[in-house]
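Let's look at subunit A:
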Amino acid sequence: MLKVTRLSKHFHIGGNLLGRGKSTLRAVHDVSFEVAAGQTLGLVGESGCGKSTLGRAVLRLHEPTSGTVELDGRPVTGIDAKALHARRREMQIIFQDPYASLNPRRTILDTLMEPLDLHNIGAPSERRARVEKLIEIVGLRKQALSRYPHEFSGGQRQRIGIARALTLQPKFIVADEAVSALDVSVQAQVLNLIRELQDEFGIAFLFISHDLAVVQHISHQVGVMYLGQMVELAEAETLFAQPRHPYTRALMSAVPVPDPHTESQRIVLSGDVPSPLSPPSGCPFHTRCPDAMPRCKEQEPDNHNCGTPEQAHWVRCHLYAPEQVGLHNTQDARA
Partner candidate 1 sequence: SKGSDQPATNADGEAIKVYRHSMDGAPTNLDPLHSATVYANFLVLNTYDTLYSYKYLTRPYALKPNLAAAMPEISDDGLSYTIRIKPGVRFVDDPAFENGQGRELVAADVAYSLKRHFDPSNRSQGSWLWAGRIKGLDQWGQDGADYNEDVEGLEVVDDHTLAIHLTKPYPQLTYTLAMGFAGVVPHEAVDKYGRELSIRPVGSGPFRMAKFDTAKAVLEANPHFRQEPIDLAAEGFDPAIHGGLGLEAIEGRSPPFIDRLEIDFILETAARWNSFTKGNEIQFTSVPVEQTDTVLDSRDPIKLKPDWTERYHSTTGVEAGFVFTSLNMDKPYLGHNDDPQQDARNRELRCAMRDAMDWSARNNRFYSGIGVVFPGIVPPAASDLHSKLPQDSISRNLERARTRLEKAGWTQDNLPTLEYGFQNSVTSRQLFEQFRGFMADIGYPSSKIKPVSFATFGDYNKAIKTSQLDVIPMGWGLDYPDSENTLQLFYGPNHTPGSNNSNYNNPAFDALFEKTAVMQPGPEREKLYLDMSQMVLDDCVTISGLSRNRIYLWHKDVIGLPNREILGGFWLRYVDIKNADEQTAPAS
Partner candidate 2 sequence: MSEPLLKVRDLQVEFHTDKGVARALDGISFDVMPGETLGIVGESGCGKSVTSLAILGLIPSPPGRIVGGQILFQGQDLLSLSEREMRKVRGRDIAMIFQEPMTALDPVFTIATQMGEVLRRHQGLTRKQARQSAIDWLARVGIPSPERRIDDYPHQLSGGMRQRVMIAMALSCEPKLIIADEPTTALDVTIQAQVLEQIVKLSQDLGTAMMLITHDLGVVAQTCHRACVMYCGKLIEQSATGPLFAAPAHPYTAGLLASVPRIRTQRLDSLPTIAGTVPDLLHLPRGCRFVERCGQAIDLCHSAHPPLQGDEHSGHELACYNPVQGEVR
C-alpha cells in the first residue's frame, strides 16, 4: 500500500547569519521500502539516524529532497498543496515529542475534534461521542477532554497524540516513538489497540521505536537504520532470529532484560559515533564495525537480498555481496 522509493532528505545547516558556510546533513539517504495494508514496518536505529525525518518526509511534512512516495497506488510526492491536503486524511503521524506537538492554547477536546470537523467525519453530534470513546480507548478519562496539554503527564500527552492520529482512521500511520513514554501496562494496551485496529481496518504502520521488544511484537517487517540509510530490512521473525548486519547484531545484544539476574552479553561497539554531517566514506558503519574489511572504507555497499525472492531480507553490507558469500557463511556461523 505504501511504497517509498529512494527517498532522501538533506538538511542545510549551520553557516553564519547569511547562510555562508552551510553544510549538508544527509538525514535520510536513499531509502526504499514498502508496507502492505494491515502491516507494520518497525523502524529501529541509533538515535539521530534519521528515523523521524524519514517518517516526516514520507508524509511530506518535510519536503523530501528526492525520491517518491506512493500511498494506495497514488503518488504523495510531486502533488500540489491542495491535492496533498485532501490526502492528509489517509495518513497520520504520532509525534515523538507529544508536548511540543500539542497546541498549548487548545484543550484536548479542541485538539481531538478538529480532525473530525475538518474532514467532516460523522454527524456533528456523533463526533463528541466518538472523541470520548477514543480518549477512553487510549486509557484516559473523558474528564481529561477539557484540560490543556500542560496539565498532563508525559505519558498522558503521548496518548493524546495517539488518539489524535486515530481519530481520522487513516490508512497509514507513522508512529514515532508512540509508546516510549508509557508505562508497560498502558503500553501493552496501546500495542494491543494497534493490532486490533490493524486487523479491523487494515491500517498500515511505520512504527519507529527504540524498544526492540515492542518492535518485535508489533511489526511484520523491521527496518534498521544507520546514519540515514536503511541497512537491513526483513520480516520481523527473520530479522530477530537471524540479524545479519553487524549493526543490527550489536543492537540486539544491547537490549536490557527486565531481570536483574541476567547479565547481558552485549556487543560493545568501539570507535566514535560518526556524525551525519560528515559521514565516513564507504560504508557508514565501518568505523565501528567489528567485521570491517578494507573495501568497506572505500566502497559504499549495495543492498543485497540474502533471503528468498518472496521473503526478501535486504542487507546493505559488503559481507553479503555475492562475491563474499563464502565469508558470509562463516560470519553466520559465528553469530
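As a working rule, contacts are C-beta pairs under 8 Å (C-beta built on N, C-alpha and C of every residue); 3 or more make two chains touch, one makes a residue touch a chain; residues count from 1.
Inclusion criterion for the candidates: all candidates are chains of the complex that A comes from, given by their letters.
Just so it is clear, the structure is predicted and the values come from calculations on it, not from any experiment.
Novice: Which option touches subunit A in the complex, given 1 or 2? Just the number is fine.
Specialist: 2
Novice: Can you name the residues of subunit A that touch candidate 2 in the complex?
Specialist: So the residues of subunit A touching candidate 2 come out as 13-14, 44-49, 52-53, 96-100, 136, 139-141, 143-144, 146-147, 151-156, 158-159, 177, 180-189, 191-192, 195, 210-214, 216-217, 236-237, 240-241, 250-252, 254-261, 264, 266, 269, 272-278.
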